[in-house]
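Working notes, structure below.
Here the complex is missing one protein chain, while the rest keep their positions.
Residue numbering begins at 1 within each chain, and the chains themselves are lettered A, B and C in the order written.
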Amino acid sequence: MTPEFVHPISVRYLEVDMQGVVFNMWYLAYVDDAMTAYLAARGMPYDELIGSGHDVQVVHAELDWRSGLRWATPAAVAVRSAAIGQTSFRLGFEFRRDGEPAVTAELVYVCISTEDGGKRPLPAALRAALA
Amino acid sequence: MTPEFVHPISVRYLEVDMQGVVFNMWYLAYVDDAMTAYLAARGMPYDELIGSGHDVQVVHAELDWRSGLRWATPAAVAVRSAAIGQTSFRLGFEFRRDGEPAVTAELVYVCISTEDGGKRPLPAALRAALA
Amino acid sequence: MTPEFVHPISVRYLEVDMQGVVFNMWYLAYVDDAMTAYLAARGMPYDELIGSGHDVQVVHAELDWRSGLRWATPAAVAVRSAAIGQTSFRLGFEFRRDGEPAVTAELVYVCISTEDGGKRPLPAALRAALA
Partner (left out) sequence: MTPEFVHPISVRYLEVDMQGVVFNMWYLAYVDDAMTAYLAARGMPYDELIGSGHDVQVVHAELDWRSGLRWATPAAVAVRSAAIGQTSFRLGFEFRRDGEPAVTAELVYVCISTEDGGKRPLPAALRAALA
């Protein structure tokens, strides 16, 4: 995996459960932050996407845990564009603890209209950001 | 999918985002509640599992959204035992809004020791609950 | 404090932090659920409130912890109407663990218009529910 973009993660104390690791759902919170930062860094700020009448929705997510993030331990997530379709795209995420791979994720997003919620082809600016 | 167990979900107002549907990560919160309730209903309360020196950890999760849960709309999740291995098991989840399938999920859990965190064969009581 | 309404709480595993007690912010999640249930039980379902063009917003919250809620321990919160003003009202909450008082909270809500977000006098149905 050649990371195209690395986003820092600041694990919150409240996200760590009694097992001492970040509870599984919070990885999807990190993913959302990282996806937004990734698109912005590639020239597609989320407010411009919305302004163009488009939004994205998650239709598929999968996560694999080798180990977990911990509190007060450096963490980051690498994002890469995994596939671009007509109305959807796939992003890959690799979470690292102290620089070591800990968790991976892949999400599929569909592009929808902010007006009627229906599927739309990816607008050119979004497609360019992902390419 | 023949549901073996249906667990009610009470969507919290705070779980619904500006798109008007439950934000994706909260499904993993519902899954955790439903898994615990499912095991308890099948004779394996979580505190007994812990008391026997075992715990479970999620190593894989995948979710597919057809639509989403909403606030103030009846919701529930059906749980079924999908596969039982030597040290792991897989559960399937079907989220329903107003009785209609909205989201599905599959999670793989490994059984670990509460002492050293290492993998362990599923104890007999857990295996029986899943069978 | 004469409780007028008791709402059950099902503590989620993820809400408990490494100190073994529910992390402080989640009490405000419980409060929101309990407030909605309280108003509904008193004849003012939230969707009817919204339907009448009104909504409520929290403007003040205070919480006092004597001890904390724990996972897998019976919990509930008692709600009472503490004060009713022209455009606002105050509710009192008492969280109980195994029936014993653990945490108290008081919240002040203002009534707003769903159209412009401006303050509004409490509508008659809401006032009656709180009385």
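Worth a mention:
As a working rule, contacts are C-beta pairs under 8 Å (C-beta built on N, C-alpha and C of every residue); 3 or more make two chains touch, one makes a residue touch a chain.
A quick note: this is a predicted structure, and the numbers were derived from the prediction, not measured.
Interface note: of C:6, C:29 or C:82, the residue touching the hidden chain in the full complex is C:29. Looking at chain A, the residues touching the absent chain are 10, 12-14, 29, 32-33, 36, 46-47, 72.
The set of chain C residues touching the chain not shown comprises 19, 23-29, 32, 55, 57-65. Interface with the hidden chain, as seen from chain B, comprises residues 13-14, 16-18, 20, 23, 25, 71.
Definition applied: only the chains that are shown with their structure count from here on.
Looking at chain A and chain B, the chains in contact with each of them are C.
Each chain gets a centre from its C-alpha atoms; the one nearest the centre of all protein C-alpha atoms is B.
Using the mean of the Cα atoms as each chain's centre, the chain most removed from chain C is A. Distance between chain A and chain B, defined via averaged C-alpha coordinates, is recorded as 23 Å. One inter-chain figure worth recording: chain B and chain C are separated by 28 Å, centre to centre, where each centre is the mean of the chain's CA atoms. If each chain is reduced to the centroid of its CA atoms, chain A and chain C end up 34 Å from each other.
Across the assembly, chain A contributes residues 23, 25 that each touch 2 or more other chains.
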